[in-house]
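I have a structure I would like to understand better, so I am pasting it below and will then ask my questions one at a time.
Of the protein chains in this complex, one is absent; all others appear in place.
Moving on, here comes chain A:
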Amino acid sequence: MNRGVIHVDESPIPLERWRRYLPTWLKRFLPIRGGRAEDHHGKGMFGFTVFLLSESIVFLSFIFTYVALRLTHSQNWLSPGISGPELSTFVIISTVVLLSSSFVIQRAENALQRNQINKFRWLWLMTICMGTYFLIGQGIEWSNLDFGLSTGLVGSTFYVLTGFHGLHVLAGVIFQIIMLVRSFIPDNYNKGHFGASATTLFWHFVDIVWVFLFSLLYLW
């Protein structure tokens, strides 16, 4: 006897009433009535956003550690004879380049949505260059600092925070390179579309994190 038959009666769908008041983008993002399994792009972007949420908690735990340590050790934060990370023109340029690359990558993704594949490739290449510039800049900055990883709390926190962020930038650049290569392989075009959207989202995430890290490390 198959109990599957119990699911055939009609009854009003709960939640139907307040579903009406949700904005369209939220309805797209949070399918409420089920039956959206075939929307691979939407599903993928949802999953990736959820992943970024948990990724941001790792950053938050580092930032929490930094803030807590700095608040309790504001007097002896810097060991004698050591200056903290300085807000040089170099750092500012790097930051401006990284933040503006968010606009570039968004335009690239929009171009991809409109099937303007050449425009996408050029803008995408530009983002790769900007990200690489930031990474090289960070490397140069690291090599010029007069403190190391184990030089007091300032060294521990600075290198771990910027290093962890730098790893994310590196990952973003690698994703971008993969997507650029993929855009030349016709069979991968559909997969590449999701990858490009996810990379764009990731890149925005990396940039937003940098805004917080920059303010904490250089402006505090």
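The criterion applied here is as follows: a contact is a pair of C-beta atoms (placed from the backbone, for glycine too) under 8 Å apart; a residue touches a chain by one contact, two chains touch by 3 or more; residues count from 1.
One rule holds in what follows: contacts and distances are computed from a predicted model.
Enquirer: Looking at UniProt, which of "SpoVR family protein", "Cbb3-type cytochrome c oxidase subunit I", "Hydrogenase small subunit" or "ABC transporter permease" names the chain we cannot see?
Expert: Options "SpoVR family protein", "Cbb3-type cytochrome c oxidase subunit I", "Hydrogenase small subunit" or "ABC transporter permease" narrow down to "Cbb3-type cytochrome c oxidase subunit I" for the missing chain.
Enquirer: Touching the missing chain, which residues of chain A?
Expert: 1-4, 6-11, 13-16, 30-37, 39, 42-44, 46-47, 50-51, 53-62, 64-65, 68-69, 72-73, 76, 149-150, 152-153, 155-157, 159-160
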